[in-house]
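A single protein chain has been omitted; all remaining protein chains appear in their positions.
Residue numbering begins at 1 within each chain, and the chains themselves are lettered A and B in the order written.
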């Protein structure tokens, strides 16, 4: 652990101090690497009964505009580990409806707030924009001396990216393959998969192609006709692959993407065009329109029931043994639905690694917070180790 | 307090370490005695401004599938006292609906979870089974190295038992009568009482007959025809009485049960057969069926309005002065309803003891958690005393 802590000082991460975490592609390689390292260090501390609590008090504001179990508990766990108390902003129980500006709300909840975590993935073009506005508002509040500290914004999933998920996914790969450098040249298939539900966000596939192309990986992206994602993110993936010496290709089928893959990530999502339409209908409060759209989409999805991660498909991957990944919960054929994203036997084989994958999220979030709160995070981690406070007395 | 702490070391409680608390009759006499002792010690510490905080961080997951005030606040208080932060799993705000397995949810919320508290008392045959499945899931997760610690499950009321309630009730008796050994031979009347509501769980009467028969008490159980409870628990009570040298009898009337009693616990519940029917209707989402069942039950209840704890009945108890108990809230005649479980003057006479009875619950829960988290709980308690951290600075 001490060796790991020493590597933090070598990284160029000054820009993380008092800064936010929105999209992985807005961060440098050193910054991403620092998140991975600090996450591992914090995990190591807790596993060794060393408490990394660095706040004696302080609030972490959470705002979930969509359901959440995994991310909610990960955020709570991360904040609790560092000593922050989560106060949820429940828009139903607040006075916000009533025409209040984002700037005002953002400041009003942040007087003693060190962190703001937001999930806002329902409206295309809105979630990330909203988070940026909140961050700008608290930055302004800090400069105007309204706020005694600059709360850090952590993107807990927006319409563009889901960085706490994809960074956890990457950390899982790092630990599975033995290091960040070991990912170079590995083939990952990020593919669409059939699900009997509709309206699933694009943030995971977008986040995966935007992040995994950073590490020199060979990223193969496949989806049925019409299920494309945001063009901007595809451009990011292309550019990343070029810069990192990896590959990014859009494959014509699940089969093509899986062929020889080291890692597969088959997951359902809604077509970008549908998400745009849905955004309009949600905004208009058009329930009839939403119902119709849902029906039409589910019908369309059905054309692609063959996009399922089966044993046969897995047998086409490297050594018939690619690492299967999912952000969970998965639609498992015969378990959570009649016909879904993945065959039950494939899911079961990889159940434990998937749970381990999910278990990185609290530490990734804690690392993002930690890195934004201390100018010299390596020194601070060393102080924490030397302090030696036990987590359990 | 030091004397009390020393007695902990003498008890055979190794099996409590990293274990759960489901039903009192699954625990040995030593284990129950340890809960009572540790509860008293923790209470003594707090009353003397000694903080028993033993967690510097850590989550306690709560899941309430039924309304709760007393138990919710008791659980929060217990966790807070020990240093854990409660994160509620609100199934309405999570993605659980969506076909996720119990095993998956249980692991996903437990990465940094030390405790899981569950209330699930609505479905006969389901609540306790669900808790066992959660416990099995996190045990598996721990063994598979998905979870860095084994969260302890605390039953906050199931379809079978309500151990945090009945253990608090027993602690109240211990303190009222001067010791656990003083309960031997005392007569307790656990009886049904009339209430203008329906569908009240069976867990309290079942829990009381299953627990009080452990201490050599003379347990008299009475209810109107048809209002019987689970046969399995009646069998447990019979076996317990035999082993402890006490008595267990099913009396034919409230009058018979109250006659010469030292303690009375008159409380409404729904007939087992009705709870079974209700479980089916709830599962089927049959609102009309539920309404009809409710109407029919309320009608049936009315035949037994005379099952009320009145002054006249109290006058038939030992020295006209039995200790009246209730798990609260009670249906008080002329106060919370027109005609209910207890006359207002009887309730008022025992109001303060009842509130004191309720006040043991936070400490009983804290003791259950404490005993599952430390291999040598006596030594740990001594360390806490010696540390001497003040609760209020």
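Annotations
The rule we apply is simple: a contact is a pair of C-beta atoms (placed from the backbone, for glycine too) under 8 Å apart; a residue touches a chain by one contact, two chains touch by 3 or more.
Being a predicted model, the structure only gives us computed values, none of them experimental.
Of the candidate positions A:42, A:109 or A:281, contact with the hidden chain is made by A:109.
Taking the complete complex into account, B:47 is the one of B:10, B:26 or B:47 that touches the chain left out. Residue B:337 is the one among B:129, B:337 or B:382 that touches the chain missing from this view.
Against the chain not displayed here, subunit B makes contact via residues 46-47, 51, 53, 64, 67-70, 72-74, 76-77, 80-83, 85-86, 197, 328-329, 331-332, 335-337, 352, 355-356, 358-359, 361-362, 389-393.
Take subunit A: the residues that touch the chain left off the picture are 53-59, 61, 85, 87, 89, 93-96, 98-101, 104-105, 107-109, 111-113, 141, 144-148, 373, 380, 383-384, 387.
As a working rule, only the chains that are shown with their structure count from here on.
Per-chain Cα centroids separate subunit A from subunit B by 41 Å.
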